[in-house]
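Every protein chain of the complex appears in place save one, which is left out.
Order of writing sets the chain letters: A, B and C. Residues in each chain are counted from 1.
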Amino acid sequence: MAPHFTPEIQASIDAVRQDVAALHAELVRYGLVVWTGGNVSGRVPGADLFVIKPSGVSYDDLAAGNMILCDLDGTVIPGTPGSDRSPSSDTAAHAYVYRNMPDVGGVVHTHSTYAVAWAARGEEIPCVITAMADEFGGPIPIGPFAIIGDDSIGRGIVETLSGHRSRAVLMQNHGPFTIGTSAKDAVKAAVMVEDVARTVHFAREAGPLIPIPQEAIDRLYDRYQNVYGQSGDERR
Amino acid sequence: MAPHFTPEIQASIDAVRQDVAALHAELVRYGLVVWTGGNVSGRVPGADLFVIKPSGVSYDDLAAGNMILCDLDGTVIPGTPGSDRSPSSDTAAHAYVYRNMPDVGGVVHTHSTYAVAWAARGEEIPCVITAMADEFGGPIPIGPFAIIGDDSIGRGIVETLSGHRSRAVLMQNHGPFTIGTSAKDAVKAAVMVEDVARTVHFAREAGPLIPIPQEAIDRLYDRYQNVYGQSGDERR
Amino acid sequence: MAPHFTPEIQASIDAVRQDVAALHAELVRYGLVVWTGGNVSGRVPGADLFVIKPSGVSYDDLAAGNMILCDLDGTVIPGTPGSDRSPSSDTAAHAYVYRNMPDVGGVVHTHSTYAVAWAARGEEIPCVITAMADEFGGPIPIGPFAIIGDDSIGRGIVETLSGHRSRAVLMQNHGPFTIGTSAKDAVKAAVMVEDVARTVHFAREAGPLIPIPQEAIDRLYDRYQNVYGQSGDERR
Partner (left out) sequence: MAPHFTPEIQASIDAVRQDVAALHAELVRYGLVVWTGGNVSGRVPGADLFVIKPSGVSYDDLAAGNMILCDLDGTVIPGTPGSDRSPSSDTAAHAYVYRNMPDVGGVVHTHSTYAVAWAARGEEIPCVITAMADEFGGPIPIGPFAIIGDDSIGRGIVETLSGHRSRAVLMQNHGPFTIGTSAKDAVKAAVMVEDVARTVHFAREAGPLIPIPQEAIDRLYDRYQNVYGQSGDERR
């Protein structure tokens, strides 16, 4: 009993499958994941659906047809490609974000080294480099300690990021979750959060950091969000 | 005087040879080994045999036919492919584990950087990140100082890991040995132990760590061992 | 209304386009950039023009025809290949350098990890390794805090590097800018500045450093700038 979608929705699903499958390679390229860890998902525009990686499957096997289609409760849509497999064990957290943050088009979770290191101390990353002001508009916040099994991870992400400039949250003792306007935008945030986590780690290790004035952070963030990149591209 | 195996056993041997040869590439992929260091072995299901890497041979030359078949005393089975070469210098330690831990299907040894760093201090890795609770169910223990030449390395591994949740032990001043239900499972443990050794190293370097409550560690470990991944896959 | 260049100038433009496009791969090879960050530019010999990377475009798409030709005010030359795109958001800084330092043939900017770490503390890198004396002739200086939007970044680079042996400046809270006799020479400086930033970081982390006597630094710098490499090659 495979579902019947309109051709437009089916085309959207297929495109998001391709994107989500391909974007996992970026997690590997930037060294954010080991073994089968980490996951990317993308919302299907125009439908209450999202596409996510299967659980515990090698990064070498992540073709579009292996991605799993879920509704916004995180339930696998039966009869669709990949539906014979279990979705990522973080599916409930992704689903909670999509239900509660309607502007979010993509969610990424990794256990990238330096971001997890800050999370294990429960310490937000201070905004001391201009690239971080550009991309995140201030510090990267810490989310609550929450473990798998109910909505507490998803709720922690949403409560921390709602109204915050940062698209990344470091869940305490766990690791980064990032959101974006699309799966690609959320992957970019995952790449950038590890980059700033690493850079600020080494910066601070060797002596006191020079803060960036708030007014300069605001100007950098505003410019980057509105001017950077090619017109016609997605915002970020 | 090549031995005669039943077709079933021969098929098992061939499959383990393929696995063990291919899995060495994962040690390279994750940066766990340099030059000819490190070794993977796998037990042959249904026989008192295991397959291990030859000693001092380049990772570029590790084809299935170069792997070496041994009995559980670590003696090379004469007349089998690869038997003209010496097996890994750690073969006695692998054999000791297989003789004394009947559920172990694979053993891996590396000198991966951060795991060895903890071993050089004789310090167990505390369980402060959820991925570590998932995978190892608590701290990574330290094994005794023991050097090559008798059974002391194998005995140290077995005594440390028997009855312990962790599939990894850091032998003092030496490095990690990991065990698993299969060679692949032991390789995964080798990848994960380096990942947590590195992450917790950098986490602690910058300030105090937040402990994870034991009850949460227990729940994470239980769920991951029983639920994660695809049904039909090996347990981990 | 595409401009008309003499055949010699057009050949120069084409050669610089090829160089600048190809040199971005070196930034990736040496891990100096993530995502679309970082930029290389090269002056067109014999003309008041330079070639620079487009803004926010993936490193996988950096063909020669996508590079953007600008005049020394940083204005895109209309009607030339790539002119339908925006140039790097750091174009104004590159242009300022070309206008004010006539011997500079190439400029590079990255957010490479260790160089940015020194920049976040506003601390110059001391010259304690001979490779650094060879390449930079002394410490790597810090430039002022300056943000995008006017000439302040370009002015900070020029004021810091004019009359200084170093071809690299660490702009405070921002990151390294390097200059060279050509785009390739500036890329080499970007690679080397990250290399020394990393090495001196780890050196100092573990204890006091041994200074190199100024007289030895002078001899090393002089020899390397005048003798090293193949005759017929560019100076560095």
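Keep in mind that, in the parts below, a residue touches a chain if its C-beta (ideal position, glycine included) is under 8 Å from a C-beta of that chain, and two chains touch if they have at least 3 such contacts.
These numbers were taken from a predicted model, which means no experiment stands behind them.
Hidden chain, full complex: it touches shown chains B, C.
Residue-wise, the contact with the chain that is not shown comes from B:Asn173, picked out of B:Ser83, B:Asn100 or B:Asn173. In the complete assembly, the contact with the undisplayed chain comes from B:His201, out of B:Arg99, B:Arg155, B:His201 or B:Arg219. In the full complex, chain B touches the hidden chain at residues 34-37, 54-57, 85-86, 89, 111, 113-114, 116-123, 145, 147-149, 172-175, 201, 204-205.
Where chain C meets the missing chain, the touching residues are 30, 128-131, 188, 191-192, 195, 198-200, 202-210, 212, 216, 219-220, 223, 227-231, 233.
Please note the rule applied: only the chains that are shown with their structure count from here on.
Considering the contact criterion stated above, the chains in touch with chain B and with chain C alike are A. The central chain of the assembly on a C-alpha centroid basis is A. The greatest centre-to-centre distance from chain C, using averaged C-alpha positions, is reached by B. The rotation relating chain A to chain B, fitted on Cα atoms, comes to 90°, given as a multiple of 5. By the residue-number overlap criterion, the interface of chain A with chain C counts as different, with under half of its numbers used by both chains. Counting partners per residue, chain A has 204-205 as the residues that reach two or more other chains.
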